[in-house]
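All protein chains but one are shown at their positions in the complex.
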Amino acid sequence: MITSETYRSLGLTDKEYQKILSLLKREPTVTELAMFAAEWSEHCGYVSSRNLLKILPKTGKYKTLIGEDSGGIFVDDIAIIFKMESHNHPSQVEPKQGAATGVGGIIRDIFTAGARPIASLNSLRFGSLSEPYNKYLLQGVVDGIQFYGNCLGVPTIGGEIYFDESYNGNCLVNAMSIGIAKKNELAKACAFGEGNSIMYVGASTGRDGIGGCSVLASHEFSEGDAKRPTVQIGDPFMEKCLIEATLEILSTGYVLGIKDMGAAGLTCAVSEMASDGESGIDMELCNIPLREKHMEPWEIMVSESQARMLVCVKAGKEKAIKNIFSKWDLNAVTIGKVIKDKMVRIWDNGKILVEVKADILTKAPIYDMPYKKPEYMKKINNLDIDVVHEPSDYNIVLLNLLKSPSIASKEWVYEQYDHMIQLNTVVLPGSDAAVIRLKGTNKAIAATTDCNSRYCYLNPYRGAQIAVAEAARNLVCSGAEPASVTDCLNFGNPKKPDRYWQFKNCVQGITDACEFFDVSVASGNVSFYNENPAGAVYPTPAIGMIGIIDDINKVCTQYFKNEDDLIILLGISLEELGGSEYLKLVHELVRGDAPELDLKMERAVQLTTLEAIRDGLVNSAHDLSEGGLAVGLAECCMSNKEKLIGAVVDNLNFDIRTDALLFGESQSRIILSCAEKSLNQIKKIAKKHKTSLQVIGSTGGNRFIVSNNDNKLIDLSLEKLQDTWSNALRRDIDSSN
Amino acid sequence: MLKAKVYVNLKNTVVDPQGLATKNALKSLNYEREIEEVRVGKLIDIRLDMSDRKKAEQMIDEMCKKLLSNPTIEDYSFTLEEVE
Amino acid sequence: MLKAKVYVNLKNTVVDPQGLATKNALKSLNYEREIEEVRVGKLIDIRLDMSDRKKAEQMIDEMCKKLLSNPTIEDYSFTLEEVE
Partner (left out) sequence: MEFLRFGVVVFPGSNCDHDCFYVLNNVLKQDVKYIWHKEIEVRDVDCIVLPGGFSYGDYLRTGAIARFSPIMQGVIDFANKGGLVIGICNGFQILLEAGLLPGAMLRNKNVHFICKHVHIKLLNKNTPFTNLYKKDEVLKIPIAHNEGNYYIDEKGLKTLKENNQIVFQYCANPNGAADNIAGIINKEGNVLGMMPHPERSSEKELGSQDGLFIFKSIVEWVK
C-alpha cells in the first residue's frame, strides 16, 4: 500500500499522485512510484520552467541542432556540441567532489552525443572571501575542476568567477563543455527497432544519490545508511576510459542510440530512450552490474552512480560492443531489448516490476507558476547620484578595484587548469575569450561565459540581455562572430512568485537579446532552489557563448602589443553608476538600475570591431565591463605578463562625473589599439556602422596615466598595477582570518 | 611533545576509485585470489608542542572536523602518543 | 579473513609539500603556537581472503615493496588483524 506520506516525501503532490493512478488505472508498484517521482521532479521534468523555456530561440545565423541532452551548431561538415550545467548543491557541501562530478556529468553529455570533448569552461559564484568557508569552497571547487578536467585531458579554457554575499551558503558551480564531431557521426539518445539490444555500459551501480528516495526502504535504516551522502567521488580515470570506449563503439556503426545515466539514472535513460525512439524497452534487472549487496529494484532504478550509459545496439552486434569495452576494462552487458509496444517493462529475476507506457513517465506535468514583481526593487532601483561623494584619490580607488576578487586576475585559478592539452588553444585564458583552433581547417572557435548577476538583481530583464550582449562582445574582441548560446539559469525557489518573476524576466531578456543578435540557444539547464536563510541568490542566468573565427590568422587578444599605438574607445560613456563594482566597493551600495543597453548600438560597436580585426587593422581589442574604463585600460596594459605596456590617456574630454567616467559600467564599449596609419580606415568602418569613436590616448612607457581636461586623475607604475591585480586572489586565499 | 596520528578514510558507503585502481593493480600482480578489497585513505602525522593530553585531544578533534576531513564523505580517527 | 593496514610515509629526509601546506592551513586556523610539524602519508586498508597470518605478512610486505611504496622516497609499515 502506498500512503500519502510516502508519495509526498518523494516530492509528488496529491494531484500528481491522482494523475498517476488515473493513468495507470491501478496503484503503482514501489519501483514505479520511485520512477514517476524521479521523472516528474523539477530536475528531470523541468515542471516549473518548461513553459517559459519554450520561448528561447531555436534558430539563428548558424544552423542549430537541439539534441535530446545537448545541442550545437553546424559549421561546414563539423558539428559543435556544447552545453552548460549546474552542480551547485553538491559543491556547497563537498566542493572538490561536487565540482569534479559536475564537470564529469557535463562532459558525458557531450560525448554521448558522439562528439569528442575539446574544451571546458565554467561559471562560478561564491560568497565573500572574508568568510573562511567561502575560501574553502573556492579552493575546493577549483581543485575539483582541475582534478577532473586535467585527468580527462580536456582543456579548461575559460570561465568567470564572482564573489558576492548573496551566495553565502549557496555557491554556484556551472560547468560548460564543448565537443566536436563530423556531422554524420552524431549519436541519438533514443532506442528503436524491435529486437535490438539494450546494453548497460560503464561503471557498476551502487546506492549513490538515492537520498530523496530512501523513504521507500522498507527496513529501518541502520546507522551508516541513514547518513548516506548524496555527494559522490569523481573518477576521471574511469570516465577517460569511457570516452575512448564510447567514441570507439560509435564509430562501428552498430550503435543506434546512446544515453548517459545522469539525474534519475536508469529510470531517466530507459524511459526517455524509449519515448524519444517511439518504442518500448523490455529489460531484466538481474544482469545489471552492482557494486553493493542487496540492492532493491527501486534503488537500482534511481541510483545516480557515475560513469554509466545505456546503449541501443543492432541485434547481433552485442559482442563487438562488449569487446571494445573489455579492452578498456569496462562493463558492457545486455540487459534488455527494444519492443514494439511503447512500454517500459522491467523484470527482476523473471518477476514483473514495472509496466508503464514510456511517455506517461516522460511527459511530466507542466505548471504555470504565479509571479510577482519583487518588493525590493522599488526600494533599491532609485539611486540619488548626488549623495554619492566623489573620492579624492582615484589611484587608490583603481587599486582597490583591481584588488577586488571579482575583478582581480584569475591567473591563480586558470594556472591550475590544463588549458593547453589537445594542442588547440590559440588564445589562452587571460583574454576576453579563449580561442581553440579546429585542426584540419582554417577555422577556430571562441568561447566565453558571462553574467553580471548584480545587474540581474537590479533589473532581471536587462541584466539578462546584458549577459548575452557582454558574452557576444567578448567573442567579438577575439575576432569571432557570435554564433550560439547555452545557458545555465540559477534561481531561488520557483514557488515563490517574486523569484519566479526574476526567472521569467531573465528568460525573456535572453530570448530578446539572442533574437536580436540572431544567435540560437542550443542547450541549457535550470537550477532552482538556490537559497540561503537570508533569501535567494542573485538571479544568475549564466550565459555560455561560442563564436566562430573563419580565418585563424585573424585572431585578436586584449592586451596592448606595441609602444606608440593609438588607443581608441568605441561606444559612449554615460553618467551611470547603478550596479557598478565601484558603487558596491567604495560606497557599499547595491542600488540603482542596471546600466543602459541599446542593442542597436551594441551591434554597431561589435560590427565595427569585428570588421577592423578582420581587416587586420587593430592590434588589440578589449571590452569594458566591471570596473569600467579605468580597469579595462589597466588590463590592456598588464594582462600580458611577458610584456607590460604603459598608456597615456589624455584625451577624454567627457562632460560627466569623474567617477562615472573612470569606473562607471556603461555597456557597448570596446577599447582598440592600432598603429597610427590604420586610424583612418578604422574611422571609416566606424562611420559606416554609425559607431561613436574617439582616440583617447596612446600606448607606451611604464606608467598608466589618465587625465581629463589636463587634470591628472590616475598615475601609477605598471609594476604596482600588475602586482596588485595579479596577486590579489592568491593573497586573499593565503591570508589568515 | 605529543604526536597525533590521524587516519582519514572515505566512508564505507562511498566508492573509492583510488582503492579500486589499486586493487586491480594488485590483482594483476598475481594476488588475484587473495585480495578482497582495497581502500586508500590519508595518514596525517602532527607533532604538537604541548603536553596537556586532554587539550591536545580536543584540539585534534577540532582540526579533523574543520580541515583534515569532510564529514560528508569521510570518517576520521586518531591516536595520541608522547614523543620527544 | 585478514585485514592489513598499511602505512606509507615520506622518509624523514624528504620534504613533504603537502604536509607543509596542511601545517600552514592549520596555523591559519589559529593553531599557530601548538603545531610543530605535519606530515601527510597514506593509509591503505587491504582485506585479504586468507587466514594464514605468516603467509599474509609475507605477501603484504611484497606488495609494499613492489607497488604500494616507492623506496626512494617512502617508508612503510603495516599491521594485520583478524576480521570477519
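In this document, chain identifiers A, B and C correspond to the written order of the chains, with residue numbering beginning at 1 in each.
One rule holds for everything that comes next: contacts are C-beta pairs under 8 Å (C-beta built on N, C-alpha and C of every residue); 3 or more make two chains touch, one makes a residue touch a chain.
Keep in mind that what you see is a predicted model, and the values were worked out from it rather than measured.
With respect to the full assembly, the chain omitted from this view is in touch with A, B, C. The chain omitted from view is touched by exactly one of A:L24, A:L186, A:I552 or A:L599, namely A:I552. In the complete complex, the residue from A:N150, A:N381 or A:N493 that touches the missing chain is A:N150.
Taking the complete complex into account, A:W328 is the one of A:Y62, A:W328 or A:Y582 that touches the chain left out.
Touching the omitted chain from subunit A are residues 146, 150-153, 235-238, 240-241, 328-329, 414-423, 425-426, 428, 437, 439, 552.
Think of the hidden chain as still there; on subunit C it touches residues 10, 13-18, 21, 42, 66-68, 70, 72-73. Across the interface with the omitted chain, subunit B contributes residues 17-18, 21-22, 25, 28-29, 40.
By definition in this document, only the chains that are shown with their structure count from here on.
For the pair subunit A and subunit B, the distance between C-alpha centroids works out to 36 Å. With centres taken as mean Cα positions, subunit C sits 9 Å from subunit B. Across the assembly, subunit C contributes 29 as residues in contact with two or more other chains.
Touching of two or more other chains is recorded for no residue of subunit A.
Remark: subunit C residues 1, 7-9, 19, 22, 25-26, 29, 31, 33-50, 56, 59, 63, 66-68 touch subunit B in the complex.
Residues 10-17, 21, 24, 70, 72-73 of subunit B touch subunit A in their complex. Listed in rising order, the residues of subunit A touching subunit B in the complex are 93-94, 97, 206-208, 224-225, 228-229, 231-235, 237-238, 291, 305, 329.
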